[in-house]
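Before I ask anything, here is the structure I am working with.
The complex is shown incomplete by one protein chain, all other protein chains being positioned as in the whole.
Labels run A, B and C following the written order; every chain starts at residue 1.
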Amino acid sequence: MENTNKSLKVNIGGVMLKNPIVTASGTFGFGKEYGEYFELSRLGAICVKGLTLTPRPGNPPPRIAETASGILNSVGLQNPGVEAFVKHELPHILKHDTKVIANIAGNTLEEYCHMAQIISDSATDLVEMNISCPNVKQGGVAFGTDAEMVYNITHEVKKYCKQPLIVKLSPNVTDITQIAKAAESGGADALSLINTLLGMRIDIHTKKPILANNVGGLSGPAIKPVAVRMVWQVASAVKIPIIGMGGIMTGSDAIEFMLAGASAVAVGTANFSDPLACVRILEEVESYLDKYEITDINDIVGKVAVHRK
Amino acid sequence: MENTNKSLKVNIGGVMLKNPIVTASGTFGFGKEYGEYFELSRLGAICVKGLTLTPRPGNPPPRIAETASGILNSVGLQNPGVEAFVKHELPHILKHDTKVIANIAGNTLEEYCHMAQIISDSATDLVEMNISCPNVKQGGVAFGTDAEMVYNITHEVKKYCKQPLIVKLSPNVTDITQIAKAAESGGADALSLINTLLGMRIDIHTKKPILANNVGGLSGPAIKPVAVRMVWQVASAVKIPIIGMGGIMTGSDAIEFMLAGASAVAVGTANFSDPLACVRILEEVESYLDKYEITDINDIVGKVAVHRK
Amino acid sequence: MYKQTYLCEIVEKKQLAPEIIDMTIKSKELAADALPGQFLNIRCGDGCSTILRRPISICDVDPAADTLRFIFQVKGSGTQFLEAKQCGDTLDIMGPLGSPFHLLEKVDGDVILLGGGIGVFPLFLLAKSIYEKGVKPTAYLGFRSADLVVMEAEFKQYTKDVKVSTDDGSYGMHGYATAYLINHIKNKKVGLVYACGPEPMLRQVQSICHENKVRCQLSLEQRMGCGIGACLVCACKIKKQEGFAYQHVCKDGPVFWSEDVVFGGE
Partner (left out) sequence: MYKQTYLCEIVEKKQLAPEIIDMTIKSKELAADALPGQFLNIRCGDGCSTILRRPISICDVDPAADTLRFIFQVKGSGTQFLEAKQCGDTLDIMGPLGSPFHLLEKVDGDVILLGGGIGVFPLFLLAKSIYEKGVKPTAYLGFRSADLVVMEAEFKQYTKDVKVSTDDGSYGMHGYATAYLINHIKNKKVGLVYACGPEPMLRQVQSICHENKVRCQLSLEQRMGCGIGACLVCACKIKKQEGFAYQHVCKDGPVFWSEDVVFGGE
């Protein structure tokens, strides 16, 4: 049974997305290519390729390896720089009726702040601060793995950020709730999780790692159980909304993340096997709502019925 | 071409295994059941189900859920206790010409020491100290996630342990090399990695987690890239031998772990899909050695040819 | 001789009802050993992306023809994989596994088989085996609705009486098959009940039998890993002096004496 009046709108840090389907940064470019496969305004939001202050060439190829129900990537933040984004890429996305999330990654606190400032003056709707890319280090420790650093960087960047600030967390940590709470105290308006798990694949015949970078980030269905667990843990630790991601291939996967506590979901690796994945997933989510006669999608967020012990 | 003179022997903390194939704790019981499928003396070693000081009933069912290329389990260390093991289970295993590894898990430092002492007086060949089970906590932090605690517990348990001591590490940490180094400094004779990644699966129709324990440990091919990466990182951080595991289903997978730096490998989840997995993997490893005319399996350990940057 | 896994050819495949598939496979070894209540553990995929085998009960066996029959309901990825297989394809099967129904030499009273949904299938080989011992059991079979009713005629061959109920009343009695049991116990002496079906049904059967002091065997279900007793995931609660101990459906069961079973909390 279809309920035509159902609401798919979700609120991420004060910005209303028309539906909870977001593209995962780095898998969707700046929307141009997939925009040839479907109307981008079907999306709740487009989160663009990770941006850095100055252009970055990225890592040498091969940059991708296939694993069981997953992929490893080591793109290394190839991008034209944040200013080129605002000038050359953003206008194109703005033609579509969807929200724009700028994903930023810096080498230093100053870089993050500077980028936030540049984006603040643009028509971008939200900023997603990636503190979880294995390539971004300070003093040998990635920003995203130390709670105090996460608090500090969030607190500082927030000062420069006119848009709501999403902090994107790394799963490569001992206690994700600590990091999540630090971001929340620092002023984050929302959280994204998870980024990729660090992994490696070796070709046993050449004895070389398949990735020229030796290691890379694991994404896809393989990591979904870890991602759902982290979303669930973080949802009970913070009050700000969560964008959940990690291996979402179907509407059922999206619902699973929302039950665990995500207000919106991002689709990454799925785009590679199905260029229409985002719209298919959206339609599958709608069918689920119809089937259970749910009229407001927010009614399922965090509604997992955990077993009491 | 077969080279009949090849040596498969590997040295784990002074104990010679006839080949590098070990069973992963908790997937192989005490050997009885799989012993009906093949001669257990084909194995390099049998690592038995995790033991605790007193018998444990384990968690309520369901205790298993299937995920993409993986499984989640929440057995919760059901076992008859270390004394019953020595009395009722060990004699049965000793009839076979293979090494025995006793896997122990405690709630307190004292429990670990006490168990090590009990096992020291038995015919067990090696002790594997599991400090990575999500159920084993002290002061709210699992032993396995804090380097200082890992050093202390290893140092103390080592005093009671007549057999070589293997420390089994958790992958749910920010920096596995730190933990590995702490275990090494504490006196570990070898390391096992990885244990399972914490994960969750929710049934979107009942809205309940599939596991009665809500969360469980993710194993199988899904986690192999993470496991290989960790073995590689740890192999360059410590000098003691490593038993590598996590998603090994084929001889190629075993070789991949050995190239990354493992001296032996453990087979867990694979036993469920193929009760003859251990012997099949052993044979596939031998074929690889034959193909490349490698006469001593130790010649491939750690021989990954990493790309220089 | 070591046990092994068998690559078995599918020699017959029929759809009995919506999403209910009846399959017959060829295997000398499996057919030689199969007992009522035991199950097969079938690889349903490449064993890598879909790791776990699926437990399916043995429904019938023909040792002369070296064939075994099982019937399954298509639910998720594993049973969909099975459904896609055709005659001539092979399946990788472990079995027969588990401890069978206990056939008593002498039963004082009627023998009742009570099946609900997919729980009906393992009772068929049981009916045959009891019949071959010279006793005619009575079968009470419950289904969700008329279109899912299967095997009624087949059960007739080996039973004194077969009665069918449906949850929605679209065929046979409206309600649960347990109502037949209550009625039977009221009117006649029941010596032994064998039951297989969803947990709520088994709970009911357990309390009916307990109240009426009728002996009863229950066949339980649980999610499995190894299927042979090594991994300890398929736990079920079995009564002990004080409280319970976990035993394992794959090895200690799936069949247990009703008085030993403790049903879980939720």
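Going forward, contacts are C-beta pairs under 8 Å (C-beta built on N, C-alpha and C of every residue); 3 or more make two chains touch, one makes a residue touch a chain.
All values reported here derive from a predicted model rather than from experimental measurement.
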Notebook entry, point to check: For the full complex, which residue in A:Leu17, A:Cys47 or A:Met249 touches the chain that was left out?
Noted result: A:Met249
Item checked: Which of A:Leu94, A:Leu109 or A:Leu276 contacts the chain that the document leaves out -> A:Leu276
Notebook entry, point to check: Who touches the missing chain here, A:Ser69, A:Thr154 or A:Gln233?
Noted result: A:Ser69
Item checked: Positions on chain A where the hidden chain makes contact -> 26-29, 32-34, 36-39, 49, 57-58, 60-66, 68-71, 73, 75, 78, 210, 212, 220-221, 249, 269, 271-276
Check: Residue-wise, where is chain B in contact with the chain that is not depicted?
Finding: 68-69, 307
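FYI, only the chains that are shown with their structure count from here on.
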Checklist line | Chain nearest the overall C-alpha centroid of the shown protein atoms | finding: B
Next item on the list: Taking each chain's centre as the mean of its C-alpha atoms, give the chain farthest from chain A.
Entry: C
Check: So what's the Cα centroid distance for chain A and chain B, whole Å?
Finding: 33
Check: What is the distance, in whole Å, between the centres of chain B and chain C, each centre taken as the mean of its C-alpha atoms?
Finding: 36
Next item on the list: Could you list which residues of chain B touch at least two other chains?
Entry: 60, 68-70, 212, 220-221
Next item on the list: Could you list which residues of chain C touch at least two other chains?
Entry: 48-49, 266
